[in-house]
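Take this structure, written in structure tokens, and hold onto it; I'll ask about it next.
And then subunit A:
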Amino acid sequence: MIEMDEKTIREKIRAYITADFIRDPDYPLADEEGIITGGMMDSFALAELAVFVENAFNVYIPDPDLTVAKMDTLNQIVARVMRDMK
Partner candidate 1 sequence: MTFNLTLIAIFTVGGFIYSLILPKSWRKWTLFIASLLAVYALQPPLLIRDMDFILPTITIFVAVFVWIATLPRTDNRLRMTIQWRDLFTMAILILLITGLAMTRHLPSEWQLLTASRPPDPFTIFLALLPIALLIILLGGAQINQPRQRLALSFIILIIIGVFIILKTESFAIGLSGWLREQTGRDASLANPLTDLNWLGFSYVAFRLIHVLRDRQTGKLPDVSLRDMLTYIIFFPSLTAGPIDRIERFQEDLSALPDMNGRDPSRIVVGSTRIVIGIFKKFVIADSLALFSLSITNAEQATNAGGMWILLYAYAFRLFFDFSGYTDIAIGIGMLFGVQLPENFNRPYLKNSITAFWQAWHITLSNWVRFYIFSPLTRTMLRWKRKPSSDVIVGIGLVATMVIIGLWHGISLTFLVWGLWHATGLFIHKMWSDRTRKWYNQFKKKQGQLRLWNWAGIFITFHFVVMGWVWFALPDLNTVFSVLGKLAGVGF
Partner candidate 2 sequence: MWNWLINPKEPYTWVFFLRVVIKATLLFLLFNLLFAWLRPMDFISRLSLYNTVVVGRERLPYGENSAEAYTLTTDNIPAMFATHEINRAKAPDEYRVLLVGDSATWGFLLPAHQTLAQQLTDKNYLLADGRRVVAYTIAHPVMSLTKDLLLLDEAMRYQPDMVIWLVTLQSFSQNRQIGAPIIQNNPTRVRQLITDYELSLNPNDERFKSIISNMIIGNQRNLADWLRIQLYGFMWGATGIDHVVNEYTLRRNDFDDDVSWENFDAPQTISPDDLAFDVIRAGHQMVGGIPLIVVNEPMFIADGVNSDLHYNNFYPRWVYDEYRGLFTQVARTNDWRYCDLWDAMPRDSFTDSPVHMTPDATGELSRILGEMLTDYLDFGYLGRECD
């Protein structure tokens, strides 16, 4: 597992979200922008995001943490991943 810093994690997640959910790779997703509350992704997609995080960063986010309140902005998602990075 190559050592990843916060910046690369953020970019990988941003790219994944804009490509897979918003389906517009060059959408300017801001760090604090509400993705679910902004109507760009629905809460069903959180499961897909969690699996992506498992594969990309080997971080398991328990289901009760996959809520709109905790995973609505890029900052929240990145912080959560960083917290459990080995």
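For the reader, a short list of remarks on this structure follows.
Note that contacts are C-beta pairs under 8 Å (C-beta built on N, C-alpha and C of every residue); 3 or more make two chains touch, one makes a residue touch a chain; residues count from 1.
Selection criteria: all candidates are chains of the complex that A comes from, given by their letters.
If you're wondering where the values come from, they're calculated on a predicted model, not measured in any experiment.
Checked against 1 or 2, the single candidate touching subunit A in this complex is 1.
Taken in their complex, subunit A has these residues touching candidate 1: 39-40, 42, 44, 46-48, 50-51, 54, 60, 62-66.
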